[in-house]
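What follows is part of the complex, with its chains left where they were.
Every chain is named by a letter (A and B) in the order it is written, and numbering of its residues begins at 1.
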Amino acid sequence: MSSVITRVRRKQIKQLIEEGKRLDGRGLGDYREIKIEQGVIEKAEGSARVLLGKTEVLVGVKVETGSPFPDTPNDGVLTVNAEFVPLASPSFEPGPPNENSIELARVVDRGIRESKAIDTEKLCIEPGKKVFIVFVDIYVLNHEGNLIDASALAAVAALLNTKMSNYEIEDGEVKIKQGYTPLPMKNHPITVTLGKIDNKLIVDPWLEEEQVMDSRLSMALNDEGNICAVQKGSGGYFTQQQILEGMKVVQEKVAELRKKLKW
Amino acid sequence: MSKKPKKLIDKKGRRLDSRKPNELRNIRIEVGILSNADGSAYIEQGKNKILAGVFGPKEMHPKHLSRPDRMVLRCRYHMAPFSVEERKSPAPSRREIELSKVIGEALEPSVFVEYYPRTGVDVFIEVLQADGGTRCASITAASLALADAGIPMRDLVVSCAAGKVDDTVVLDLMDTEDKLGAADVPVAVMPNSNAVTLLQMDGNLAPEEFEKAVNLAMEGCKRIYDLQKEALRTKYMAAKQEEEVKE
């Protein structure tokens, strides 16, 4: 793997962070530059591209009809999938989703699902029989670190951009009508990820920091500022104190990110 | 699952299984129960029944996954087809793959991985019956299986969840509470150093509720830690007795 970091570089990153600085000039609590572009894939019902520095994630949303789950007959279905496209990193291999891409998809999924971002009841066409299925496909196009925040942001931006065909029920069959309706959204979860390097917490770790950091903590907050999903990852540990401290940082950064996301 | 009971906590503050909010389920732990694994443990926590087995340290297969400076810990969390209401396909689900990853990451910080470079340790977890909180009970058992295998460790890892049910923060959610409650916060910790090695959450919690839940889960972990140590001691005493008998 060509992305393994040298010992010297490792030391340099740690030393800087000790001093409250970072290799790319950011402060410990700073995000890289964020760009959000919606509607980039015209053939998808919704889409958004997020650039977090050089990290690039494209999310496409397709809306199709299908069967509801037996235990939620009145709710549409949300499906989140993540592809680590092999051109995005020498560490990505072509093939079926692995534990890393599955974790990413499931963390983004939990943020959306637990914040009840989509009004799934409005996606019911015929209770127990036919509902809309919302496919959120996360496509990682360039991996320079912090895929979780970029993907979560792109997913919500794409959902906000999603329009569904109008329809009528005629003799039990769904007939597509003219015009579009936006996907019914009730909430807008924002996820912020922290890295821990030698007991310092940093925001938005980039690729080389990810290779140095001891541990990672991601939190998704909903519109009300409540926590709706948490994921500690990448080995290592946090003290109880660091978790609470981290929560404060996350609250601050969520407010910042939320401004980027217009709806 | 069919209909939501009106209340998950009754007027007297008792839960569906009559536990108090900060009460653990019954827990039974056994160490060293498999003859082929290098280490093993079995846990019952409420109706959860979980087996953990450890193989290693040993040569890695395939070799290119080995690391020149450390042991690699691999973990597989797997549910038996009959462990849940509706039969589960034995092929690993996305949920099982994610849990395998986070459980492995929760265990790894406890192991002196640098002691055995180029080797691997496999942790296999089989959920025979599931009733909420399987990932936590799995970690509790798997850490004991690692200890039983003689893997050098900083501390045991112990795990427990707290969550919110109706409007109350409660300890050690069982399946119905997990499904119908407002939030679930599984936590794993090495108690000696208060190092949290697993933290997840899904649901909806105000920040102060989240803090309360984490604290309560840590509290639960400490109580289970005593049971873990007791189980290790029992195994050790039994092994010692057996040896003495032999001599």
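The rule is simple: contacts are C-beta pairs under 8 Å (C-beta built on N, C-alpha and C of every residue); 3 or more make two chains touch, one makes a residue touch a chain.
Bear in mind that the values here come from a model prediction, so they are computed numbers and not experimental data.
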item: Formula for the whole complex, using the labels of the chains displayed; value: A x3, B x3
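Note that in this section only the chains that are shown with their structure count from here on.
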item: Rounded Å distance, chain A centre to chain B centre (Cα mean); value: 27
item: Residues of chain A defined as touching chain B within the complex; value: 71, 97, 99-100, 102-103, 105-106, 110, 113-115, 217, 222, 225-240, 243-244, 247, 251
item: Contact footprint of chain A on chain B as seen in their complex; value: 1, 94-95, 97-98, 100-102, 105, 108-109, 185, 190, 193-207, 210-211, 214-215, 218
